[in-house]
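Quick one: the structure is below, and I'll ask about it shortly.
Of the protein chains in this complex, one is absent; all others appear in place.
The first chain written gets the first letter, and so on, giving A, B and C; residue counts start at 1 in each chain.
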């Protein structure tokens, strides 16, 4: 068994990691830290884990060395202590935003401050297997991924990989998100009475996850617009772009099928009848699948590409475990077999 | 026009009062106070009031005398300053729990502490017109009402008034509530991601509103059980009791119709077909109606009496305005004509 | 009192009309028809109307002449009988899609079939007062408006009216909608277990309401993308467009304020703090307001214009009553004063 610990396990991302790692057949979870819940049973914070573990949250100062260390801290904290963490484990998988961007100036442009550990940026591989599978198999340091960035990157991936886009037209991505995205911290706008029943376009453009899409897709003229809706788990990205002249619906089918065939967690969802014809996060809660769909207005070249994910799974902890599987040479889908529920 | 001010206008009860009083044809709203939102436009906190008022939240220290003062402060604050407030207005309508109970010992039993202004308890009339209409027409001081107590009291009212209950059997009231009941303050359990999709029985018995039901219904062996459900506005009380031997369904119809005929905001909701056969808070959002329904197992005498209300309206601010109308000799329904929405 | 009847009163649009007209101080509701609910009390279908009317649904064959006839029938039915209806009343307000488009070929292009009463198309005024106020004051025949079209038209109105758009770039409108939009008919995908918690992009482009935006805004290169979210009432349109070179945020403020000042039901919602900073349908349930917001990326000219409405009010029945007020020379806001609720 491979020994593992989690730093920062009381948030939603940490809780999801806990759930996945406790059920993973190849690893043994040694410690989980939380300052605010020190000494509590992890199931008192993550009630789904009751009767599955007797682990208590431990002190981050008292960590023992392990084979793999997962970091699930709020933004900005990991970069301050990365040297210290690196002494605890030969392999690190970070869920935060600290090591997602490769370029130090690009980081400053989007995060508004200097990076505290710029020498580490190049050591991390961006943790999305659908883009960096090969590098991940030999990586020691893997970064987190933004959930909105992931839905956007996967929506664009078939089009970019097959080189179908006319990039002289801006790419516009409309993203709808559930409330778990804002984390366990919360603020007044996250109260149920204020957050229920909303359609709230809280960011017209300028969201930090945009940087990850620019970096990973190599598309510069791109904007993300984010709207909160009444859901806990889930992200839907609806990307609008223009295809190159002459590209037809068959070309798209080919591109999307190729992507789905090459990636165990990608599925094409494009049906002509039934209730579920397009990708929807509703059926993905707890699952690591990303569902892809598309539509093309052949008269104008306007392509709409849709990607649905569970933000805590494919958009965070699920992809992190998938990266671990690749890093360790295990079957990529190990511990990620949950199919999702219908109805839910 | 009658001059009115509100102390404590930034919470949900205060916001609902604002909405009602701004539209009320007989009153003029002079001041609304809020310490935490001092100087902000009230529509910045209550966005539905935008373009309807240019009032700003003012300092509670700077209140001018008015004809009627509404108090919408958190529990425990009003009793500390009631003498001071009484100098500002000849008539006071309080929404808090401070003056609901008549007996000082009973207050201590349920609230766990001595009342700070016991001499005022007898001056207040309990603010539920369906029970105290006559007294309210001459009252100067009117208390608030608990929303759960109101749904319970109205569920029992037809049965108690027609003396149909066998009180040797305990009365058990199961109450389901929306999230606006817990107020604009909030805590971690009120975050959308934690509060959405719940069925959470947060109080098996011992809820403070029980005291108001005991006092107003004169029934001693009674318990309230409260369960939070996924809704913002609304309370449903399902009361279980036993009828006296020989009481049949016709007696119940008579009792409920009599109550509904005598009260403009009470309705009997008992249909044999269609979607809406029983009382439901869903259709009452923003309305002052209380819908009543019932069912009788004639073989056992088990009666189920149901009352649905909007907790912020009939359960708080709507009843307060109704009390004001009675105190002032105005038509009881003035400013409370909104029918509620379907669907919603 | 002006006599009024409604043809087709059992659907959601008809129910909302009923609610508004029953409370309207200048009209008297004579008859409401429904084939499927013939003989039932209207409150059995629209439970919010209980204790407010004793009207029963009557036979459409037995209509008496009135001053104004409201038509709330499913698409395609009104055009078949418009001559007959015109004999019943000198003024007609239709809620359906039958008379929204002025051009018979354009109708065929978007609806896929020949119009059954083409000679009537030019007699109808498009029923959105914010665009056709002057014509409505003398109109006898007023068309319905699409709810998605209305949110789109109002999102674009300030920009188009002030001539700020660079129309060489396509306009793309992302629309999120609640479930009441699909009407009281329903299908398997509308079942709660399937429709709850969705983010479902059911139309990437080609939605019929697009035609109304093209017609009313005079913008040709435009697309509407529709996504169903977990809400009953509400539409949010997020329009993406490009402003002309040199247009800055001040120009937008000026344009939006001018529109809001000139229209009683339009409000600008653009705050820097608080929970409600942008337009949201959440707080508009039952209200006739349309809230407008905007954001401009000055570096690229990308403008995001947002409009929130209640689809059954400003997007259908509320606007229809507003049209009636204008046609009759009454105060435009009569009977439409409800402010909406917070929280809800």
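Note that a residue touches a chain if its C-beta (ideal position, glycine included) is under 8 Å from a C-beta of that chain, and two chains touch if they have at least 3 such contacts.
Values in this document were obtained by computation on a predicted structure and should not be read as measured data.
From the set B:18, B:217, B:308 or B:324, the residue in touch with the chain omitted from the display is B:308, counting the whole complex. Summary of contacts with the chain left out: across A:30, A:52, A:102 or A:133, the touching residue is A:52. Against the chain not shown here, subunit B presents residues 170, 172, 174, 176, 188-189, 193-194, 197-202, 204-206, 221, 223, 225, 227, 229-231, 234, 236, 238, 240, 275, 277-282, 293, 295, 297, 300, 302, 304, 306, 308, 343-344.
The omitted chain makes contact with subunit A at the following residues, 12, 15, 19, 22-23, 40, 44-52, 180, 232-233, 260, 267, 269, 271, 273-276, 280, 283-287, 289, 291, 337-344. Those residues of subunit C that touch the chain absent from the view are 12, 178-180, 182, 184, 186, 188, 190-193, 195-197, 230, 232.
The definition used in the following text is that only the chains that are shown with their structure count from here on.
Note: the chain lying farthest from subunit B is A, by mean C-alpha position. In this view the innermost chain, defined by its CA centroid being closest to the centroid of all protein CA atoms, is C. The geometric centre of subunit A is 38 Å away from that of subunit C, both derived from CA atoms.
Our note on geometry: subunit A versus subunit B, Cα centroid distance of 45 Å, whole angstroms.
Across the assembly, subunit B contributes 12, 180, 232 as residues in contact with two or more other chains.
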